[in-house]
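Before we start, here is the structure in question, set down as structure tokens.
Only one protein chain is missing; all other protein chains are in place.
So that you can tell them apart, the chains are marked A and B in the order they are listed, and the count of residues begins at 1 in each.
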Amino acid sequence: MAVRALTAPSFKRSPAARRSPAWLLAPVALLYGALALLPIGVILRLGLSDGGAPLRTVLRSPLLLRAAENTVVIGLLTTVVAVLLGTLLAVALWRAGPTLRSLLWACILLPFWTGVLIKNFAWASLLQDNGVVNAMLLALGATDHPLTLLHTRFAVIVGMVHYVLPYAVFPIFTSLRAIDPLLERAARSLGARPRRVVWLVILPLIIPGLSNAALLVFIVACGFFITPVILGAPSDMMVANLIDYYVHDLVDFNAAAALSILILAAIAVLIVLQQMLPKEGQHGTA
Amino acid sequence: MARREAAGRAVLYATCMPVLLFLLLPSLVIVPMALTKGQMIQFPPIWISVHSFTDYIEDPQWFRSTVLSFEVAALAVAIGCITGSAAALALHDRRFPGKGLVTGAIMAPIVVPLVVLALGGYMVFAWLHLIGGWIAIGLLHGMLVTPYVFISVQTSLVAALNPLLVRSARSLGAGRMSVLRHVIWPAIRPGVLAGALLGFAVSFDEVVIALFLQGPNAVTLPVRMFTAIQFELTPKVAASASLFLLLSVLVLLAQAAVLRRREAA
Partner (left out) sequence: MNVALPIVATASLGEARHYLSVEHVWKSYTSGVHVVRDVSFTLAPGEFLTLLGPSGSGKTSTLMMVAGFEAPTRGAIRVDGRDVAQLPPERRNFGVVFQGYALFPHMSVLDNVAFPLRMKGLGGAARRRAAMEMLDKVGLADFATRRPRALSGGQQQRVALARALVFEPDALLLDEPLGALDRKLRESLQIEIKELQRRLGVSILFVTHDQDEAMMMSDRIAVMQDGEIAQLGAPEEVYLHPETPFVAGFLGDTNLLRGQCIAQPGGHAVVRFADGVIGPARLSRGGRRPGIGDAVLVSIRPERIGLLQPDAAADCVVEGVVADRVFLGRHTRLEVAALGRMLIVSAAVQPSADVVPGATVRLGWSGEDAQILNESDGQTPIRHGRA
């Protein structure tokens, strides 16, 4: 018995001797400090200089209104579509046997690792007037002349959903996996038909995963730069493009900085709001 | 009863097919587009030819950009591996108030819009007179790569590092460095490798930061492609895109192999 006490490990917290030294955090702190905090500091200084004049310039600009509206609308549409499709894929992954699951993962991860540029380039080629999509539509007789698909908001959303879909699948799949497999059996043994099992048991338990996915996708979608340029029309300019405009076209760094502050503030607010949502998951927290 | 379940499952997978097709479609058309004889991008290609690939390799600017992208990615991965692994080690097995915040901060580069990082980075490096060099891009990419390595190593630590090994090594007189080399490193090696591969892909493909920090001698391949796509859409673009794709597939396969070995461990 005494021997047992001597060698019994306690995994709750390692004693200091076993943990890695805290100074290992120094490299990442240094890097981030130099390349993230410092720049953000500079951005804050520039954007709030002159008593906040650049902020006022930006806020009064009609371009901002346009860009913000585009960003929110496109972001929301992308989020809704991505979460819906993401849930579909996540459920398929969840139910699949090992071989099918690997196959599905491969299909989901390949675009994840293909660069954003490649993807947009491919979509541009696919959606152009003599591209594959139009060719198929003509062949199927769905239309008698090529539809203008490229340089439209539709193309932007297609490109964005394609990019963010893996980001949506991960959190939803994680929360599906966390569900106790016996819960479904329990519900059915108590008289619940399969559809009611989904509505009353599974869905409530993946809500945290869904909300995480939605937040992640929305934030990523709002920061998009490349896709609106390649696949969208000038009227689809998003806030990231606006920053680029201020920097490279108007050469007004202060305004660019001010706009960045607004964007960061908006993201911070979103994250705080989402954290405040009730998080009733499998283990009581998300 | 089992038949009804099987039917439901069939419907599920059938509905997934179009989505999977949607996901794979872009990747599938790139290579055929590159193999065209004409001087214009078209799909389906009229004649098969590899002149686009030779044009691409022989163009000194494009070649230089490709090499530069590799250099940048190498630097980014080197930095990211050190910072990400160190951070994962430091946070492993340690509980303190605010750990969530620290983890969130480390993961921030994935979520914060790249433009903001690019703008800030631009201003800092301009102030340091380092604009126009590939090192600036590499450093900033290093920050981008860090979260990926961090997650990967963190997963390795949780899955593969047996705390009893550390304890018994210590009790046998091993110092910190020995423990690191003989116990910890083998456990996290797959994680570091997997994270490095992913980070490489992320850095190689990154456009926005490279766009903001570019200089006459520091034009990465993606930036060159970005400009080309907007102004001169030749098959060269498709050729370099094909090579990108090849790289992604290789990285994907390599990562899968590394991770499978980790699962087996």
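Keep this in mind: a contact is a pair of C-beta atoms (placed from the backbone, for glycine too) under 8 Å apart; a residue touches a chain by one contact, two chains touch by 3 or more.
Because the structure is a prediction, the values reported are computed rather than measured.
Trainee: Among A:Leu205, A:Ile219, A:Met237 or A:Leu259, single out the residue that touches the unshown chain.
Mentor: Among A:Leu205, A:Ile219, A:Met237 or A:Leu259, only A:Leu205 touches the chain that is not shown.
Trainee: From the list A:Gly51, A:Gly191 or A:Pro234, pick the residue that touches the absent chain.
Mentor: Once the missing chain is taken into account, the touching residue is A:Gly191.
Trainee: Tell me which stretches of subunit A touch the chain missing from the display.
Mentor: These residues touch the chain not displayed: 180, 182-183, 185-193, 196, 200-201, 204-205, 280-284.
Here is the rule we use: only the chains that are shown with their structure count from here on.
Trainee: Roughly how far is subunit A from subunit B, going centre to centre by Cα mean, in whole Å?
Mentor: 17
Trainee: Looking at the complex, which residues from subunit A come into contact with subunit B?
Mentor: Touching subunit B from subunit A are residues 9, 11, 13-14, 17-28, 30-32, 34-36, 38-40, 42-43, 46, 85, 88-89, 91-92, 95, 100, 104, 106-111, 113-126, 130-132, 135, 162, 165, 194, 216, 219-220, 222-226, 229-230, 239-240, 243-244, 247, 253, 256-257, 260, 263-264, 267.
Trainee: Which part of subunit B faces subunit A closely enough to touch in the complex?
Mentor: So the residues of subunit B touching subunit A come out as 8-9, 12-13, 15-16, 19-20, 22-27, 29-30, 33, 41-44, 79, 82-84, 86-87, 89-95, 102, 105-106, 108-109, 111-117, 119-124, 127, 139-140, 142-143, 146, 150, 163-164, 166-167, 170, 176, 184, 198, 201, 204-208, 212, 222, 225-226, 229-230, 237-238, 241, 244-245, 248-249, 251-252.
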